[in-house]
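A single protein chain has been omitted from the complex, and every remaining protein chain is retained in its original position.
When the chains are written out, they are named A and B in that same order, and each has its own residue count from 1.
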Amino acid sequence: MSTQVPESETEAETETEPAGESAQDRRMAKKAAKREYRDSQKKAEEEIRAAEESVHLKVFRYDPEVEDKQEPRFDDFYVPYTKGMTVLDALMYARDHYDSSLTFRHSCRQAVCGSDAMFVNGRQRLCCKTQLSELAEPVRIEPLPHQDVVKDLVVDMEHFYDQMHAVEPYFQSEDVPTEEQRQSRENREKIKMSTRCIWCGACMSSCNIAAGDNEYLGPAAINKAYRFYMDEREDEEELKEHRLRILEQEHGVWRCQTQFSCTEVCPKDIPLTEHIQELKREAVKNNLKFW
Amino acid sequence: MWLLQRVTAAFLVLVLAFHFFLLHFYHHAFEITFAGTQTRMQDIGYFATMWLFLVTATFHGVNGVYNALVNQGISGTPKTAVKAILGLAGLLLVAQGTRVALYMNGFLA
Partner (left out) sequence: MSQSYNRGLVEDFSRWKEFSAGMWAWIFHKFTGWVLIGYLFTHIAVLSTAIEASSASSSAISEGTDVYSTTLTLLESTFVVRLLEVGLLAVAVFHILNGIRLLLVDLGIGLESQDKTFYASLVLTGAIIVASVPTFMAGLGGA
């Protein structure tokens, strides 16, 4: 595995030392570490020569705590290409062989956790889902736009989570039936796409309105609200009214200008704009009722 | 509010197209004289359409500008100020426009 540290001969040497740390031990350990690092770099170069092609990555670097990286810059990495390699694979290779301080979020590597949404070649994408073969070189990797950068490719997702929580994304029915709560096939079909959200934040970061207006709920939050509003298992009128009231505030659904960027970048292909439009129509119909 | 913007939009699509057509293709802009304008404005149907045109266009435009600014993120005091200024400007425009229309019509002289 690429994250495994390559074996070296230092183990044999340290075994013959007397017990207890000494300056010699520490020096030897340090030397060993340096050797490992050199070896892994060498390994990378060999692999590049061995591989038919290498991919040129330009990665955004920024670290407020390290003097060198207080001014954001782009680092170049050359990564050997193997068939089927994703951007995440490339980033992990770069981190393991070139610069272990390269920081980014990732987890499942199968497009279900939503951790590794980034701005790749000018577009929000999930790194684990994006093939290097479909990108033009050099591959530019930047953190998600319109959010504070914590370090390198990691952004502060708190604002996104705040907006998601603001729509109360949980069932609130007081009276539950004694037997199972049933949902018809058609209803499930209707909300099926809206349940796929993985909270990656790509949509919100692609929306120009979300960029300008800090209070805008954002496509992800509104989609979440849609998922609950349209679910027939929560069918009390007052609950629907309550949800609608959250959505029809000034910075709710009305701020959407149907730019469609959210729908374009969603890695789960959720028709976000369509859902937002449906909710707008619901709000209008609801308001007209009281005339 | 959103609905009203859409409704005025639909109305304006038709009336603006009509206005342009009449004054640039049917008549030509360089042929416009006060006499000609007077004749057109004396027709009550035309006058009413033009006045509605003025009101809906002002509403649609001012509301549009206000929303564009909210999208860009104004809030608090600047927002209240802008709301007031835009509202006032809109009302003044409609007032002046109505006045002009009535002079063209011959109602005021």
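The rule we apply is simple: a contact is a pair of C-beta atoms (placed from the backbone, for glycine too) under 8 Å apart; a residue touches a chain by one contact, two chains touch by 3 or more.
Bear in mind that the values here come from a model prediction, so they are computed numbers and not experimental data.
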Contact set of the excluded chain (shown chains only): A, B
Sole residue of A:R123, A:K190 or A:K240 that reaches the chain not shown, by the stated touch rule: A:R123
Residues in chain A touching the chain absent from view: 60, 62, 64, 72, 119, 122-123, 142, 145-149, 156, 159, 205-206, 208, 211-212, 214, 257-261, 264, 271, 273-274, 277-278, 280-281
Residues from chain B at the interface with the omitted partner, ascending: 6, 9-10, 12-13, 16-17, 20, 24-25, 28-35, 37-38, 54, 57-58, 61-62, 64-65, 68, 73, 89, 93, 96-97, 99-100, 103-104, 106, 108-109
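Please note the rule applied: only the chains that are shown with their structure count from here on.
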Chain centre separation (chain A, chain B; CA means) in Å: 47
Residue numbers on chain B that touch chain A, as the complex places them: 1-3, 70-73, 75
Contacting residues of chain A [partner chain B, same complex]: 208-209, 212-215, 250, 254-255, 257, 280, 284, 287-288
